[in-house]
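Note that one protein chain of the assembly has been removed; the remaining protein chains are unaltered in position.
Presenting subunit A:
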Amino acid sequence: MLGLLLRRLPYAAVTLFILSLLVFAGGQLLPGDVGRAVLGPLADPRAVAALNHQLGADRPALVQYGEWIGRFVRGDMSQSFAFRAPVAPFVGAALWNSLKLGGVAFTLVVPLGILGGIVAALNRGRLLDRAIVLVGLSATVVPEFVSGIVLILVFGIGLKLFPISATPPPGAGAAVQLYYLVLPAIPLVFIVFGYIARMARAGTVEALDSDYARTAVLKGLPRRDVVMRHVLRNALLPTITVVASQTGYLVGGLVVIETLFHYQGIGSLIYTAARGHDFPMLEAGIMTVGVIYVLSTLAADMLLAALNPRIRAGGRA
């Protein structure tokens, strides 16, 4: 396991390196004149030049990148243009909020999706199977702003069961925070449920049709034991990868939901920074999301290896 981790880490590092190049290129080089972009078209050219000099934007790109990534790795994400304050605390707070929302959605959708997929597979070809597949597919294609608005209208404004903002009052306890996060989490559940259920169903169907499941049935095991002991572990291996790929989305890709529910997550942070030409904030936000994606993929790989002896054996060789 440790060997596998050590073999995968360089890949993760390379992925992040490439991402950092893209982010740097997008944030620092493409705007061309950073000073002009910040100060606006009417600013005095001397002020623009002074700002560029102050920001170091007049130096060679490679030097700029080296300095930027060097500080970044040490946790110094430089100063926000918009707030004239270090970026890191903003990113940290937003990340924490995003993790909370993503976490609520995750804990709702993963068990639901997997269970839905398994139940569909066990009832293959029957009405329940078709219903689950159909619901999953329909829910996935409904955009989150549509389902979000409908939820706000029905449960927030109509029935007044849930608050329409995701941001709890300051100093709220965990239970209250959770209460505020339920409504925004539901559109995410809709979107991700279909993917997970589909993979879980396909994996379970394949495992049920496998020769080893046949062996288990013909041993005289009751169906429950066949499914629990022999089918599920093999069936859910492919699902883990899908869950991991959705984790990145659930934490870092929620611009629409966060905007809709007035929530200070990393998605809305990136969106705001992009609109305000706040490049350091933008870069830090995107890099953070990148790190989340890479880490969740790495965690999925480790989990797969822990469950699948073949991969583990490969790690030892």
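The rule we apply is simple: contacts are C-beta pairs under 8 Å (C-beta built on N, C-alpha and C of every residue); 3 or more make two chains touch, one makes a residue touch a chain; residues count from 1.
Methods note: contacts and distances are computed from a predicted model.
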Item to check | Listed names "Formyltransferase/hydrolase complex Fhc subunit C", "Acyl-CoA dehydrogenase", "Cytochrome oxidase maturation protein cbb3-type" or "ABC transporter ATP-binding protein", with the criterion being the UniProt name of the chain not displayed | outcome: "ABC transporter ATP-binding protein"
Checklist outcome for this item: Which of A:N123, A:S210, A:T241 or A:T259 touches the missing chain? It is A:S210
Item to check | Which of A:V119, A:V182 or A:L307 contacts the chain that the document leaves out | outcome: A:L307
Item to check | Residue of A:S98, A:S147, A:N234 or A:T288 in touch with the missing chain, whole complex considered | outcome: A:N234
Item to check | Residue numbers in subunit A that touch the chain omitted from display | outcome: 210-212, 214-222, 229-230, 233-234, 307-310, 313, 317
